[in-house]
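Structure below; questions to follow.
Shown here: the complex without one of its protein chains, the others still in place.
We call the chains A and B, going by the order they appear; numbering starts again at 1 in every chain.
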Amino acid sequence: MNEQVTLAMGAGGRQTAKLIEEVFAARFDSPLLTADDAAVLDPPRGKMAMSTDGFIVSPSFFAGGNIGKLSICGTVNDLACMGARPLYLTCGFVIEEGYPLDKLRQIADAMAATAAEVGVTLVAGDTKVAGKGQVDGVFITTTGVGEIVEGASPAGAKACPGDAIIVTGDVGRHGCTILLERDDFGIEADVTSDCAPLWGSVEAMLATTKDIHVIRDATRGGVGTVLYEIASQSGVGVRLDAASVPVDPAVGGVCRMLGLEPLYLACEGRLVVIAPKQEAPALVEALRACPYSQGAAVIGEIIDERPGWVVMRTEIGSETLLPQPTGELLPRIC
Amino acid sequence: MSDTRQRTAAQILAEYDGPHLRIMEVCGTHTHENFRLGIRSLLPPQVDLISGPGCPVCVTPVDFIDEAIWLAEHGVTITTFGDLVRVPGTEKNLADARANGARVQVVYSPIDALQYAREHADEQVCFLSVGFETTVPAACLAVDQAREEGVENFSLLVANKTMPNAYAALKGSADVFLYPGHVHAITGTKLCEDLVEQGVSGVLAGFTAKELLTAMAVALAKAQEGKPFFVNAYPRVVKPEGTPAAVALIEKVMEPCDTEWRGLGAIPQSGLRLREEYAAHDARKKYGMPEIHGRANPACRCGNVLRGEITPSECPLFGKVCTPLHPVGACMVSGEGACSAFYQYGGSLS
Partner (left out) sequence: MCVGLSAKVVRIQDGMAMVDASGAKREISVQLLDDVEPGDYVMVHAGIAIAKITDEDEHETDAVMEELLA
């Protein structure tokens, strides 16, 4: 018989304690994670970064990961983008009544493994069970605290004309993976999510130079949306070289089939890094030595002209604008 | 070798010093690709690229969306290409209807819509059939199969259009037509040959950078010779005879009818409807739909844009109330709509 999550497991009594004990505490084991009402922690040295994010991916398991791994990577990467070494995480679960316990264990396994890999500690958690249909499977919220590496101060408003733009790997894989998993369009392709924790890559960059102007993780909306955000925050133009944007061939094939732009498909393990041009070669080299950023490449530069816009140098050497993001990605026939 | 030819093409564009020339991208995908590839930036100032009516979403009148919403609100599952989901009806679009609980399913192909109907026998399933000769065969295949297999819960809401009489209506609005490659992949090149006889010039164009550059170079070079011409610059895909089986299938399933084009008005015999034999799969008949007359925003000037009379930025709504995120007119919704292309590509770089 398949064990399932029941409403009683969320009622706060013995069954709740049992669920937490067996599924979560056993995996997130740490002296900092206690049965008390709050975690008691040593504060970070110097400046601290804090971030929170909710995860509601459907389906919750996909090629290359699951919502558990995603929930750790998401917050770890948000902290890393500020130059912060992730220290502590909390996690809140909202689980749909009837959700298989086995899957919940796999989610917790992925969270524990990813946290351990990064060296971040899960220090507090919360579990709620919602009635059937009130949520879709399992929703997770994670909140993280990180310690900012001294001398690092990347921010979205700091891009300067002349800076190089680096992306840490091929774009659009997570979005493409989810699209394929949902199987709405009968397409098959060998594509795996890029979902990955990127603190290691950021740490390697900061060991190379502290002179990094912007680090952003491209999640929903993809690299294209991030570039438009940076162009707007920094009041600069962005010039991309279309040919140098790395795209997995199969992702490209799926995009051509559905009329989608890979730059607007979600990533969950890709950073956009903006730094002075002279630092770019060393940064790319450092990134390529890290497991999750081996495909790092310079894809363009920050320019004075056309502030707020992303200009593309096309395959035929002309210039055009990257269309601005328009929200929901709809496949098109025309 | 091939790059040399591509460079030659680009050079012909750059060196053109002939008279003012209006080239109409009949096909919206050409508009889209020309923007994406930055072709406009390669053209001399006296060459204008005008976007034509060849975006099925853009020329579909508001009534059609209202009809689809009527069906959705009467419990019919709507299956549709993604393109139509955000097109405004009189009061709302299909995304709004979906948010209010209607079933709206985006599909890649009408054949997938039929499959959905097979798998959901307890639902009434209607596919929104828009598009030109390229797209019609797929819808015909689906409805023909539905009739053969007796898939009774599957129907089409048809607003398909055909090009021949539209060309007649567009005559004089451009000096050279960039003919839609994939329409003529179905219908062949005879119509284009006939149009030359009537003094209408055109080039059949493909969609890759090289194909588009070549077609544009041919258009400029030939235009300077001063007499009407037709060149098939997309022989890789378009054969003179087209795809006869597709034409025969359209003929079998649908018949011509008068139809309304947003912007161009009524064009006789330029629409298609299901033949009587398929009445059981004709959503309008099957569900006893009343006559629905939609109302477009009166300030919207999609019509003038579609006729190539104004550029999108001359419309008072453009970029202010009408943006790709909140489209008022259909030309702003579709990725290949002239307004959307203008907006998203910043009115080109010039």
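Basically, a contact is a pair of C-beta atoms (placed from the backbone, for glycine too) under 8 Å apart; a residue touches a chain by one contact, two chains touch by 3 or more.
Please read these numbers as outputs of a predicted model, since none were measured by experiment.
Residue-wise, the contact with the chain that is not shown comes from A:G253, picked out of A:G64, A:G98, A:G253 or A:G317. When the missing chain is restored to the complex, the residue among B:V158, B:A185, B:V253 or B:C300 that touches it is B:A185.
Of the residues in chain A, those that touch the hidden partner chain are 185-190, 249-250, 252-254, 256-257, 259, 332-334. One chain of the complex is left out; on chain B, the residues touching it are 1-2, 5, 8-9, 26-30, 54-56, 81, 108-112, 131-132, 134-135, 137-138, 141, 180-183, 185-186, 206-208, 210-211, 214, 217-218, 221-222, 231-233, 235-239, 243, 245-246, 249, 336.
To be clear about the criterion, only the chains that are shown with their structure count from here on.
Listing the residues of chain A that touch chain B in their complex gives 184-187, 257-259, 306, 309, 311-312, 314-321, 323-324, 326-328, 330-334.
Remark: chain B residues 6, 10, 28-29, 35-39, 41-42, 55-57, 81-83, 85-86, 95, 106-108, 112, 131, 135, 209, 213, 324-325, 334-336, 343-346, 348-349 touch chain A in the complex.
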